[in-house]
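Incomplete set of chains, arranged as in the complex.
Letters A and B name the chains as they come in the text, with residue numbers starting at 1 for each one.
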Amino acid sequence: MDEHRSLADELAGWAPPPGRPRPETDQVAQAQPAVEVVPAVEPESAAVAEPSAAVAEPVGPLDDAELTAALESILLVVDEPVADDKLAEVLDEPLERVVFALVELSARYTAAGSGIDLRRAAGGWRLYTRPEYADYVQRFVLDGQQSRLTQAALEALAVVAYKQPVTRSRISAIRGVNCDGVTRTLVTRGLIEECGSEPDSGAYLYRTTPLFLEKLGLDSVDQLPQLAPFLPDNVEEIADA
Amino acid sequence: MTDGATEGFTVRLTNFTGPFDLLLQLISKHKLDVTEVALSTVTDEFIAYIRAMGEGWDLDEASEFLVIAATLLDLKAARLLPAATVEDEEDLALLEARDLLFARLLQYKAFKEAAAHISGLEAAGARRWPRLVSLEPHYAAALPELVLTISPQRLAALAVKAMTPKVAPTVSVDHIHQVRVSVREHAGILRDRLRALQVATFRTLCADCQNTLEVVARFLALLELYREGLISFVQAEALGELTVRWSGGDGAVELRVDEYAGTPAETAADADGQE
């Protein structure tokens, strides 16, 4: 939420170019009709070849419009949030330029009231549907909707989010109930994962996953509100005593 | 969890996720802050709710409820005495126990609020779907050819490995038909056993229980013995092993244990009237 607003701030006073002419793009399109053809005449050769060799080198640097369009194309095929530096690397463009283009693109979608929402999540960028149209989208998402988390699972998840890396027994101690079952559920749902073990006890440690951040629309756990305001200063010491 | 009233006394249980959650819900029901007065106010209700839980306990849950119930009873008893200055070790221990309970309660409360925040984020996220489609065929065709050299035997072994449960399966007790048990009877068993052993863990004391209901009965019986000042509890860490110590001396002890609702004996009728 916050980063969304700050995104807008960043872009305040920045005028998107909605209808500027782009003759270059059209020329490129006409010059490369072969790309449109679905290949598969000799798929083996393409598959066996070195990845880099199969890819034609791009023709010179990208202008702003091309960069944005290339990002849109790539974002259309990603299946998890993609880091801006990976995009910069693939496009062979400076990171700042790519980040600026992404921020601008996201703001442009929002300003235009597009049903597509470009968001930063879990340290990367990905296209999402805009929540306003969830009712319609829902009818097309055939894959079984995951049931919402129970209160117990949410509490355990909160402890992991704020205390990570953390053992199951610590989660249990904070909640006052055994948490083995809900911990297992959270691992199966991909929201938390094991990350080594505590040196002394050998007990598994758990942390939240990128999927957790993505499902919650967070870029990092730092965006969660501070726990401290809820807590008197000395609670931790007393509780750990 | 459990809902509604069981015969004997009327309690309306909302879903609670543990002893701290139950305490907080009770305190907020009385519109109180988390104070000593609040704890004292809800002590009886807390114990009433524990009684109403009946089925659905496991040993791990029970011990934590028991420790908290014991602390609450201690605090309540202390409040009934004329206010005295802290002079002996027992008072000091009580103050420590109280502070620890407050600290853990407030800590839990903070995480519960954090969980509410996360729930809100989850709800908002559930109205947003990511782009997740299969690769356009010409890109998929360009992927480096897959090298798959696994033998069918190794695949079978992998399947078995994946399907072998990673954790000890828990035995469900849901199917066990309900047996009526007597808290008074179990209090008697525990009294005899503890007088002989002097010290025993809750787990040991319940080792011969045939079903959950018997564990609950032992649990309630321990509370009764505690209320009578015959035993004390020691627990090194939260959810750790709960140790019970006999402090009733060597002489014969008459138990004044009221029966609870659902007891087979005819004494069940007056169970709700007890305090």
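Operating definition for what follows: contacts are C-beta pairs under 8 Å (C-beta built on N, C-alpha and C of every residue); 3 or more make two chains touch, one makes a residue touch a chain.
What you see is a predicted model, and the numbers here were worked out from it, not measured in a lab.
This structure file describes a complex whose protein chains are present as A x2, B x1, with one copy per kind shown here.
Going forward, only the chains that are shown with their structure count from here on.
Annotation: 38 Å between the Cα-based centres of chain A and chain B.
Residues 15, 17-21, 58, 60-61, 64, 68, 99-100, 102-104, 106-119, 121-132, 135-139, 141-145, 167, 237-239 of chain B are the ones that touch chain A when the two sit in their complex. Residue ranges of chain A in contact with chain B, taken from their complex: 38-40, 43-44, 46-48, 51, 54, 75-79, 117, 119, 126-131, 134, 137, 141, 145, 148-149, 151-152, 154-155, 157-159, 161-162, 169, 172-178, 180, 184, 214-218, 224-225, 227, 230-232, 234-236, 238-239, 241.
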